[in-house]
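The complex appears here minus one protein chain, its other protein chains still in place.
Each chain carries a letter (A, B, C and D) given by its place in the written order, and its residues are counted from 1.
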Amino acid sequence: MESPAPTTRASSPPPAAGWSLPGIGLLKGMAVTAVNMIQSYYRKDRMTTVQYPEERAPISPNFRNFPFLVYDGDNMAGLRCTACSICEKECPPQCIYIVLDRDENGKSLKRPKVFDIDVSVCMNCGICAEVCPFDSIYMDGQYELATGDRFGGLLFNKETLARSTDYHAQLRPLEAAEVAARRKAEEEKKLAAQAAKVAKAKLEKEQKELKAKEEQEKGTGA
Amino acid sequence: MRVPALIALVLGSFPSLGLAATDKPPLLTGESLPRLPQRLVEMALEALKAPDWLVSLASFATAAGTVVAVFLSAFALLSLIERKTLARAQNRLGPNRAGIFGILQPVADGIKMLTKEDIVPTKAEWFLHLVAPVMIVIPSILALGVIPYGREWLPVPLELGLVFFFATGTMTEVAVFIAGWASGSKFPMLGAMRAISQMISYELPLIISALSVVMLSGTLSLADIVAAQSGYHLGFIPAWNILTPWGFVAGIIFLIAANAESNRCPFDLPEGESEIVAGHMTEYSGFKYALFFMGEYLGLFAISGLGITLFLGGWQAPLPGLGFVPSWFWFFGKLAAIIFFFLWVRTTFPRVRVDQLMRFAWLCLIPIALLTLPVAALWHFTANPDGSNGVLSWLLCSAILAVPFIIITVIFNRRLAPSLRTYHYAE
Amino acid sequence: MISNPFMSPAAAPASVPELDEDQLLHVSLGPQHPSTHGVFRMNVVLDGETVVSLKPVFGYLHRNHEKIAEGVTFLSSMPFTDRLDYICPLTNNWAYAQAVEKLAGIEVPERAEYMRVITAELTRLINHTAFVGFFLGDMGAWGTALMYAFREREKILDLFEELTGARMMSNFMRFGGCRNDLPAGWAAKASTLVNEFPRFLDELENLIIGNEVLIARTQNVGALPKEALINGGITGPMLRAAGVAYDIRKAEPYGIYDRFKFRIPLGTTGDCYDRMMIRFLELRESLAILRQALDQLPEGQFINPKSKIRNFKAPVGEAYARIEGPKGELGFYLISDGSTNPFRYRIRPPSFINLTLLEDMCLGLDLADVVIILGSVDIVLGEVDR
Amino acid sequence: MVPLLLLSPLILLAALGAVWKARPVHAALLLALALALVAVLYLSVGAEFIGLVQFMVYVGGVAILIVFALLITRPGDEAAEVARRPRSLALGLVCVAPVLGILLYAVSKGLPVAAFEDANPKLPVQALGTELFENAVPAVLTVGVLLTAVLIGAALFAREPGPKSELPADR
Partner (left out) sequence: MNPLPLLLTLSSLLFALGLLAVLTRRNAILILVGIELMLNAANINFIAFWRYGSVEFDLTGPLFVMFSIAIAAAEAAVGLAIILMVFRHTRSTDLNRLDSLHG
């Protein structure tokens, strides 16, 4: 931690002139404020204030606020969430509460019975959206959430959280398109796999049948 | 003895507090517009055959009421304009929600102040705590009464106007002390100590710089001081005191000292909010707090008005041939300019420290202010018979007044030698 | 009784008069006070207006951050680090990410390193300009400089919003890179900003540097000798203002700082004026780094594809990583027991450690100086109290 | 006459308070009030200039100085002050009573010279100034020298010994 020999002298800015009149620095400062005062009336870059309710600052597509759930199709039935609880576990302020829906036999239906987010606790970090393996939770851009009811009004449930894929596409076209493409590819892969499986099963069945037939024929022949 | 007669007797026994002006200007000219209410009241009472003492009392009350009304509305307006101007200098918009351009903001502020809880701390002395804000407002209003606002508009034509002004000003110190002490708290106490020492220190340059004007005008009456600055040199340069060497220096000193007297940035130590919260006003709330603000702003108007009267020619027009404009217009124009300057300073300057404040007053302002006195005398004795001053007189007076400035420059550069810093870089 | 071990003998009072206890004024500055930068409290004992003793009291903003971090996964702590020094969340992110990377041995792709440098230096711009604004505000300049600083900060925050999705609570860095790539056109916008920034700096310097009142208020106020600062563990601009060339970007280059050409400005006296000037000069150096980084920005991956987001487990071990935050050395110390949560999580917060010498700097000065000195330390209570 | 009748008891009450109040700051503030009322009395008898000067110097200067000094020094023990008041008051009255008696006796005996209702109804300031700077110049100069000496002397006396003055002036 030795201070090395100074190598360069400061070139910019000069801290103070060599010989100055008292008050010259003050006058310089007053000139700056005067310029700002005058220019604030006609130069856009001087005034950053946005008059909020009348006009709004543009929101970048990356902007994130509180999470929402995505469903495919037209209604809640297509909710992508499988209640896997990964987001619940990773959520830093632990504001997600999920209960898995089960049928009467106790078998998982792979969908949430309860999905609550307490947005008064949520800190908009976006980790839930990041960790979700089912592309079902994303960050919303909606920020006008003021409510008169500070308990119920800020506790969002499954119904209030759910949004259609169109909404997502509108909010973040790039991301949504990417997700849609990926899901489509996966879907096709899955379909293809299923088709292949069916075909294979059919083939096997046919072969089996053929074999049986052959054996039968052999047997009858024998 | 009936009570009204007693009042009349009491009032009558303050002979040269002369109450209101007694002349009768024409009713409806631009010049005498501000005196219209007073004249109307007088005429109404005379028509009703009211006794003389009642007429003069009512006339006085109306004249005083006019001034108070004008300056209270100016206070309301200034509280908005100040916020707007500061906001613009800081590239903000300022209040613009209450009414168009936020014009109703003062009303909103007033309602808010009035509806707030009036808190009196347990340790406070409630009576003195109550008295202080009232005592802050009274001297400002009294001082506003003696300033000549226009050719026809001088609420109280006092022979000793200037002395009266400074005498009322001293009451503010007591009020500030009472406010700080009676709050029974530490920040107000610190603020009051700062305020008193600052006010006492800056009262001296204020008075001394005003003295040179008194010397050359030969009167303590503010109306006569304005009258002494009438006329134009060379036909277009107004004969204001600020346009003489001694008047220029004294005027600047007056401006600085006035700024400090009204506790405004960069001399706002008594209420320096980043250090001692709000100084002597810390424990006040609601309307009492509003009264402090009112007193402060009225005091600002009063002291700026005095500066205008002493140095800027009062209500005199800046150029000849502008006589058709009512003279009070010029007064308020100058007032607006001075107050704008104060606002501008406020946006730019950081606050000074207590010891620097004191050193500035005692080592810088007071000596220079004292120097303006002999220079003013020299100016008077080197004047031509017609009252104007020759080039030699100008040069001599300017040269003498330049000496302290040169000394200050030298000391400034010596003292601030550590400020000529170079910074090094390590690679 | 004035006893300042660091005061040089020449400056020490020849004879200290006995101070009566009942002559002293005990003032509690804060926790609700206009200039304590949040909820900080100083128990000040005044003789007249001279400080006789000053005891900092903090903890009003304590959020149990370190203990909470031991209860949540490694990734879950990342958004909490935003809230430490909330003026500059991205450097906090970086320091934490670096610590985990060191612990788990994760490589960071080239492009991610550049992105980190760019965001960190932009953060430094924000911090230092805001510092100057707050500093002037403490001095009673009615926030004019602060508003100008915030005007420019707004532009940088817009960039941050576009990049990270949030203006302040960015939560941007990930173990092995960054969360997302630069949006299209972001680098160009950043270049424009970097090119326009010097104009604003000139304006700010015109407003501030030569101001006689400011010079009178700050010069020779709150200076401590180098040795005292080093012994106190002071880092950052405060240390460099006293002339000690210690900058972790040079002393122990992390990331890719060894690729850039920049200099470390050094002061001589270490008073409040130097502290402010050092920040001004560092702003210019940051701009130089930004220019180089934006020029050299390579294509590639923004995150190491091998790094895991879900169910991340660090191997057993411990790691300390530090960066040169805008306020000083910001370090994260982690111990892992192999599970998904850190076993021990500890921060070295520059604000907090720089604050430890506050009393020594303030003794014998005025109450008004205390406010300035506190301002010149540049603290954020979120970081001091954690 | 009427203002005098109104003012005199007020002045005496305020002065009594200044003498009586145990709390020093109250006493000082009441002194300021008494002096301000004396200034009003001057105004009411036509000596405006004197009244205003009285107000400026006494209220703005002396009273404030006293208050300031009270704040800087340690406040005395009020309870002890009140406790020993009967004794000190008795002693004080014993000393004051003869003085007051003599004064009041002199007043009651009437005046050796004729008195006019309106000897000088109004103080001419211009004349006072002329008088001061023409006939009373030596006195004015003496007072000027005295005040200067006082200014310097008071500054020297009140200079704080200790750490502050030992620090470099431009710290």
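Convention: a residue touches a chain if its C-beta (ideal position, glycine included) is under 8 Å from a C-beta of that chain, and two chains touch if they have at least 3 such contacts.
Since the structure is predicted, the reported quantities are computational estimates derived from the model, not experimental observations.
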item: Touching residues on chain D - with respect to the absent chain; value: 1, 4-5, 8, 11-12, 15-16, 18-19, 24, 27-28, 31, 34-35, 38, 41-42, 45-47, 49-50, 53-54, 57-58, 61-62, 65-66, 68-70, 72-74, 76, 81, 85, 88-89, 91-93, 95-96, 99-100, 103-104, 107-108, 111, 113-121, 123-124, 127-128, 131-132, 136, 139, 143, 146-147, 150-151, 153-154, 157-158, 161
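Everything that follows uses one rule, which is that only the chains that are shown with their structure count from here on.
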item: Common touching chains of chain D and chain C; value: B
item: Whole-Å gap separating chain A and chain D, where each centre is the average of the chain's CA atoms; value: 79
item: Contacts with 2+ other chains: residues of chain C; value: 144, 148, 151, 207, 211-215, 219-220, 243, 245, 263, 265-266, 277, 281
item: Of all residues in chain B, the ones touching two or more other chains; value: 89-92, 189, 347-349, 412, 416, 418-419, 421, 423-427
item: Chain A residues touching chain B - in the complex, by the definition given at the top; value: 3-4, 6-10, 15-16, 18-22, 26, 29-30, 32-34, 36-37, 40-41, 46-49, 51
item: Residue numbers on chain B that touch chain C, as the complex places them; value: 86, 89-92, 186-187, 189-190, 265-266, 268-269, 272-277, 346-356, 412, 416, 418-419, 421, 423-427
item: Residue ranges of chain B in contact with chain A within the complex; value: 85, 88-93, 344-345, 347-349, 408-409, 412-413, 416, 419-427
